[in-house]
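Quick one: the structure is below, questions incoming.
Removed: one protein chain of the complex. Kept in place: all other protein chains.
Read from first to last, the chains carry the letters A, B and C; within each, the first residue is number 1.
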Amino acid sequence: MSTPAPATVRALELEKTARAQRLRRYGVWIAAAAILVGLPHVLRTPVAIPVMNQMGIAVVFALSYNMLLGQGGMLSFGHAVYFGLGGFIAAHVLNLAGRGVLYLPVPLLPLVGGLGGLVFAALFGSFSTTRAGTVFAMISLGVGELMASSALILDKFFGGEEGITTNRAKAPALLGLDFTTDRHVYYLIAFWALAAAAMMSAFSRTPVGRMANAVRDNPERAEFVGYSQRWVRFVSFCAAGLFAGVAGGLFAVNYEILTAENMGLSASGSVLLMTYIGGVGYFIGPILGAVIFTFLQSMLSDYTGMWLLYLGILFLATVLFVPAGFAGVLMLHAPAWRARRLGRLLGPYLLAGLLGLVVAVGVVGLLEMIHVVVSAPTGRTAKRLFWMTVDVRTLWPWLAFATLAVAGAVGLRWAAPQAAKAFTEASRPVETR
Amino acid sequence: MLELVLFSLLNGLVFATLLFMLSSGLTLIFGMMGVLNFAHAGFYMLGAYFAYTLTGYLGFWPALVVAPLLVGLLGAAVERYGLRRVHRFGHLAELIFTFGVAVVIEEVVQLAWGRTAKSYEVPALLDFPLFRLFRTSFPAYKAFMLLVSVGIFVFLFAILTRTRAGLIIQASLTHPGMVAMLGHDVPRVFMLVFGTGSALAGLAGVIAGPVLGTFPGMAQVLGTIVFVVVVIGGLGSLTGAFAASLLIAIVQTFAVALDVSLSSALATVGLRMSAGGMLQDLWKVTIAQVAPIMPYLLLVLILVVRPTGLFGTRET
Amino acid sequence: MSRAKSVFIGTLTLALVASLASGVTPADPIRIGYVDPLSGPFAATGENGLKQFRFAADAINRAGGVLGRQIEIVPFDNKVSPQESLIQLKKVIGEGIHFVFQGNSSGVAHAISDAVLKHNERNADNRILYLNYSAVDPALTNEKCHFWHFRFDAHADMKMAALTDVIKANTKIRKIYIIGQDYSFGKAVAEAAVSMLGKKRPDIQIVGNELHPIGKVKDFSPYVQKIIASGADAVITGNWGADMVNLAKGANEAGLKAPFYTYYAASDGVTAAIGAAGVDRIRLVHESHPGNPSPPKMVGDYIAAYKKLNPNNDINQPRIHTGLNMLVLAIKRAGTTDVDKVAMALEGMEWTTLSGDHVVMRKDDHQLLMPIYISVHTNKSITYDYDNSGFGLSLESKVEREMATQPAACKMDRPT
Partner (left out) sequence: MTPAIELVDVHKAFGRTPIIWGLSLAIEAGTRQALIGPNGAGKSTLFNLITGKYPVSRGRIRLKGEDITGLRPYAINRRGLSRSFQVTNLFPRLSVFENLRCSALWSRGYGYSFWHLVDNARDVRERAETVMEQLNLTARRHVPAGVLSYAEQRALEIGITIAGGADVILLDEPTSGMSRSETEHVVQLIRQVTAGKTLVMVEHDMSVVFDLADRIAVLVYGKIIAHDTPERIRANAAVQEAYLGVPQGAG
């Protein structure tokens, strides 16, 4: 017969570990805040702050998307709709504030965006969350296409192709922040990104957040423990729309322009991709994905006209080799970390990584040279590649890059199993005495 | 008016058959493997580009056969060496994988053929007006397109209903788990279906290239319309895909002819909308203006009312 | 300290000194940003534009550059996205570049123009100049004009004024159909056509005024059918890219004989793709001599020299040559690269183009005033074709500068 006593004792113990856990959790947030405050002082290139602003917005957007995909199991092709609508509404409100029609300091604008996202998520969610799976995905696709096209047709609200512009410097200043520099905006975005991330993390630990996981796993059973799967999905959907709207509001502040493109299918596709390569199964996944994706998207194009090709190859490689995303790879190493054996992995990983790099150099070299042959002006046969200049008319660079690619691949075939073996070894649980 | 209706109908038919060629493969892939194949339009594009190059060496007619075969082989290879490995990671991984394939195809096409549009032309043999009625002529090539897709439809139906492979495919459409238990090599069937689907998309590209243009954005122009057809028709239903192709093509074609807006419609019944406010455009937009987005409206409406699509039996 | 270590540190110091020194060499080139699509579906246009800029810059550099410095074109890929353009603009600013050319898409142009204005207002010590060589929405030099934007292409209304002059003279045209992409430029074309035709030829009937979504129409047959049903004698369209190609093809298939007056139906693959379907059907309104049938010598030489270097591309935007040379002249006259002073020098500047036309940068709105050419797509007597297709543009008529000039409606704030 059960006596409540042992359970209570255990509960008390758990209380203690829970408290430790909570402390650790707060620690993470405090550390994140410290890093965000310090970053602009460390990264001093002029491009760093604009790129970090972009990343901050993407992080909020991707996290909101993962509330649907990772937490709620809803694959959406139209999440940018709520980002865009939130942004448009924020831009219009900012314009009103600029004209003195209403009083609203810029730092509160993301809330307006969030409200806009929420209202429209509630509207479209009311009929699209009835089902999960493909039906949901396809309705989101239809809604996405409809809204993106409407943005070009409904000229007055969406401003047609050139969109709606606004001016954050004209709105009332708060605490002396007039947002005329990117740095001001950086701190605004950093604050909201952190706040939104904390709230989204908290949401996943609320009853409805937990039930979103349950409904994702087994909608039928969720109904038999008292929850309507439709309502659970609807609440998640609205929350995701809210935070997408916050991201849209941040976008309005940062870029001071909203266009139809922000609501389009490619914007919705990007957020899916960044969330996926980051890792849908982990809270940190979308953050990693957004940072990496944004970085590649805005920096890769400085170096090559074929950056999309490399991005495509990255998707393929991610799906094939690290299907749980970058966060998944990191988390796989938790056992090895706990066993304090990460050091043993350094050698094999370094070797495999180096060989992987060799393959990449070879492949990139070949592709870039083909690109030169196909599209450069006649006579321009020289190409700067990896800090050297090669001439595509001569044979040796072709040979060299091909050799690198093949040799690297052969080496990797040998080194990868070694690394995998080392990983398995290191992840073995420590024998308890 | 008769002229407009007649030719709209004919054009609608031609467009419908093109849609069907694309969606037939996709619906089988979707229905059997549950994969939202984003690379499908990419294979369509490859078909057009392969045919463009092959036409230069072999002429149009051999290219008509060879290009789809090449695309089909490529599709089968993508399934065999890519999708099959990804399959165990779930549908989402498969979707991202096909998305990656789509991006790579589009970029490789630009790498190989350059970024400008290609002058892939209607073959001389078919480059004449078949008949002329009133002021409009109907090109022979379009009649040829009609003929080919009707042929494809008959061929597919025969395969699905008369052959052993077809029966296996049908069985796996309705009872996905059962076929493996009957001792059939499911991965092989998947590869075949994926290859055939890609080949059909390639064929659509070969045929549509000269009419709709052969350029790097051709896959994107087609965009998601094929998904719309497949979903409206019902996942895995060939008949559904056929009906939905017709429906969408006809709706789109005839919507273009309708210069009616909400305000003009209201005006005929005596209501006057005062134009004003942020959404004033909503009243002024004509049906013709929104014709190309009608399919998406249809998609949402149909899915809300009937989640299985018109002819489907399953939801996912 | 070991010998190897000291050698290492020595080398490092040397390298450092060398790199610092190289940072202040007087021969530092004047860098000019080029923000346009270099990837994605519109990359063909962007890449060809970049090549034409580099070609023009090379000629300037061979002639000694400006202020004793060379000029360098620095490309930035904006993927024709307004958002991405702003990111690239931040990079431009971060790299210390002060002059930016952009042309593709009026939507992007609005975004950049607006961002440049805000940036210059907020950063008086670090301004940038936006040189628009191709985005033709009239608003850019009218209600949205500002001091740091200059346009080197004739805007949509100027081109329409020229076009309607030609139509005015053609008494055979009684019914006109207007079709365009549903966005600012398409609408601007339609509006201008309706109002100008109304003034110049009130007897002409507008039998259709159609807008369709950009890049979403797969099959243009239904639209062509509508045009045929309307009995139009001529069609005006601002369509570009695939929308233009497919419209022309649809017209050809259905046997629609009416002429198409267009803005962007040439080169970058469009000419080749339209091919025979456009012969004697497509008319193009543009800003320079098309090179056929008998081009001015300068135009011919320029095209030939470019073709020799870039056999797969065409000189389809001679305004790139005009814009870059005018900027260089302004820098020379200002004697500095200070943005405000260069802009002052550009105001009112006169220039003779390759076609031999005298053009002038109007001070009131920063719009280059120029004559307009109207040419026909053909394969007859073509010396300089497009896309190596055998098809090209042949001059039909020219509308002089005065006729094409539109009143300036710009209220500009100048820096004091």
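Here is the rule we go by: a contact is a pair of C-beta atoms (placed from the backbone, for glycine too) under 8 Å apart; a residue touches a chain by one contact, two chains touch by 3 or more.
Worth saying up front: this structure is predicted, and the values here are computed from it rather than measured.
Although it is not drawn, the missing chain touches A when the whole complex is taken into account.
Contact with the chain not shown here comes from a single listed residue; of A:V119, A:V235, A:L311 or A:A324, that residue is A:V235.
Taking the complete complex into account, A:N213 is the one of A:N95, A:N213 or A:S427 that touches the chain left out. Although one chain is not shown, part of chain A still touches it, namely residues 1-2, 4, 6-8, 10-11, 14, 18, 22, 202-203, 205-211, 213-214, 216-218, 220-228, 231-232, 235, 239.
Keep this in mind: only the chains that are shown with their structure count from here on.
A centroid comparison over C-alpha atoms places C as the chain most distant from chain A.
Computed from the mean C-alpha positions, the centre of chain A lies at a distance of 31 Å from the centre of chain B.
Multi-chain contact residues, meaning those touching two or more other chains, occur in chain B at positions 114-115, 223, 289-290, 292-293.
Those residues of chain C in touch with two or more other chains are numbered 43, 47, 182, 213, 216, 312. Note for the complex: chain A touches chain C at residues 45-47, 50-51, 54, 149, 152-153, 155, 160-163, 165, 167, 169, 180-182, 251, 255-257, 259, 261-262, 298, 301-302, 305-308, 375, 377-379.
Remark: chain C residues 38-40, 43, 47, 51, 76-77, 79, 81-84, 86-87, 90-91, 93-95, 105-107, 109-111, 114-115, 118, 121-122, 137, 182-185, 187, 213-214, 216, 308-313 touch chain A in the complex.
Chain B contributes residues 36, 82, 85-86, 89, 92-93, 95-97, 99-104, 106-108, 111-112, 114-115, 223-224, 227-228, 231, 235, 277-282, 285, 289-290, 292-293, 296-297, 299-300, 303-304, 307, 315-316 to its touches with chain A in the complex.
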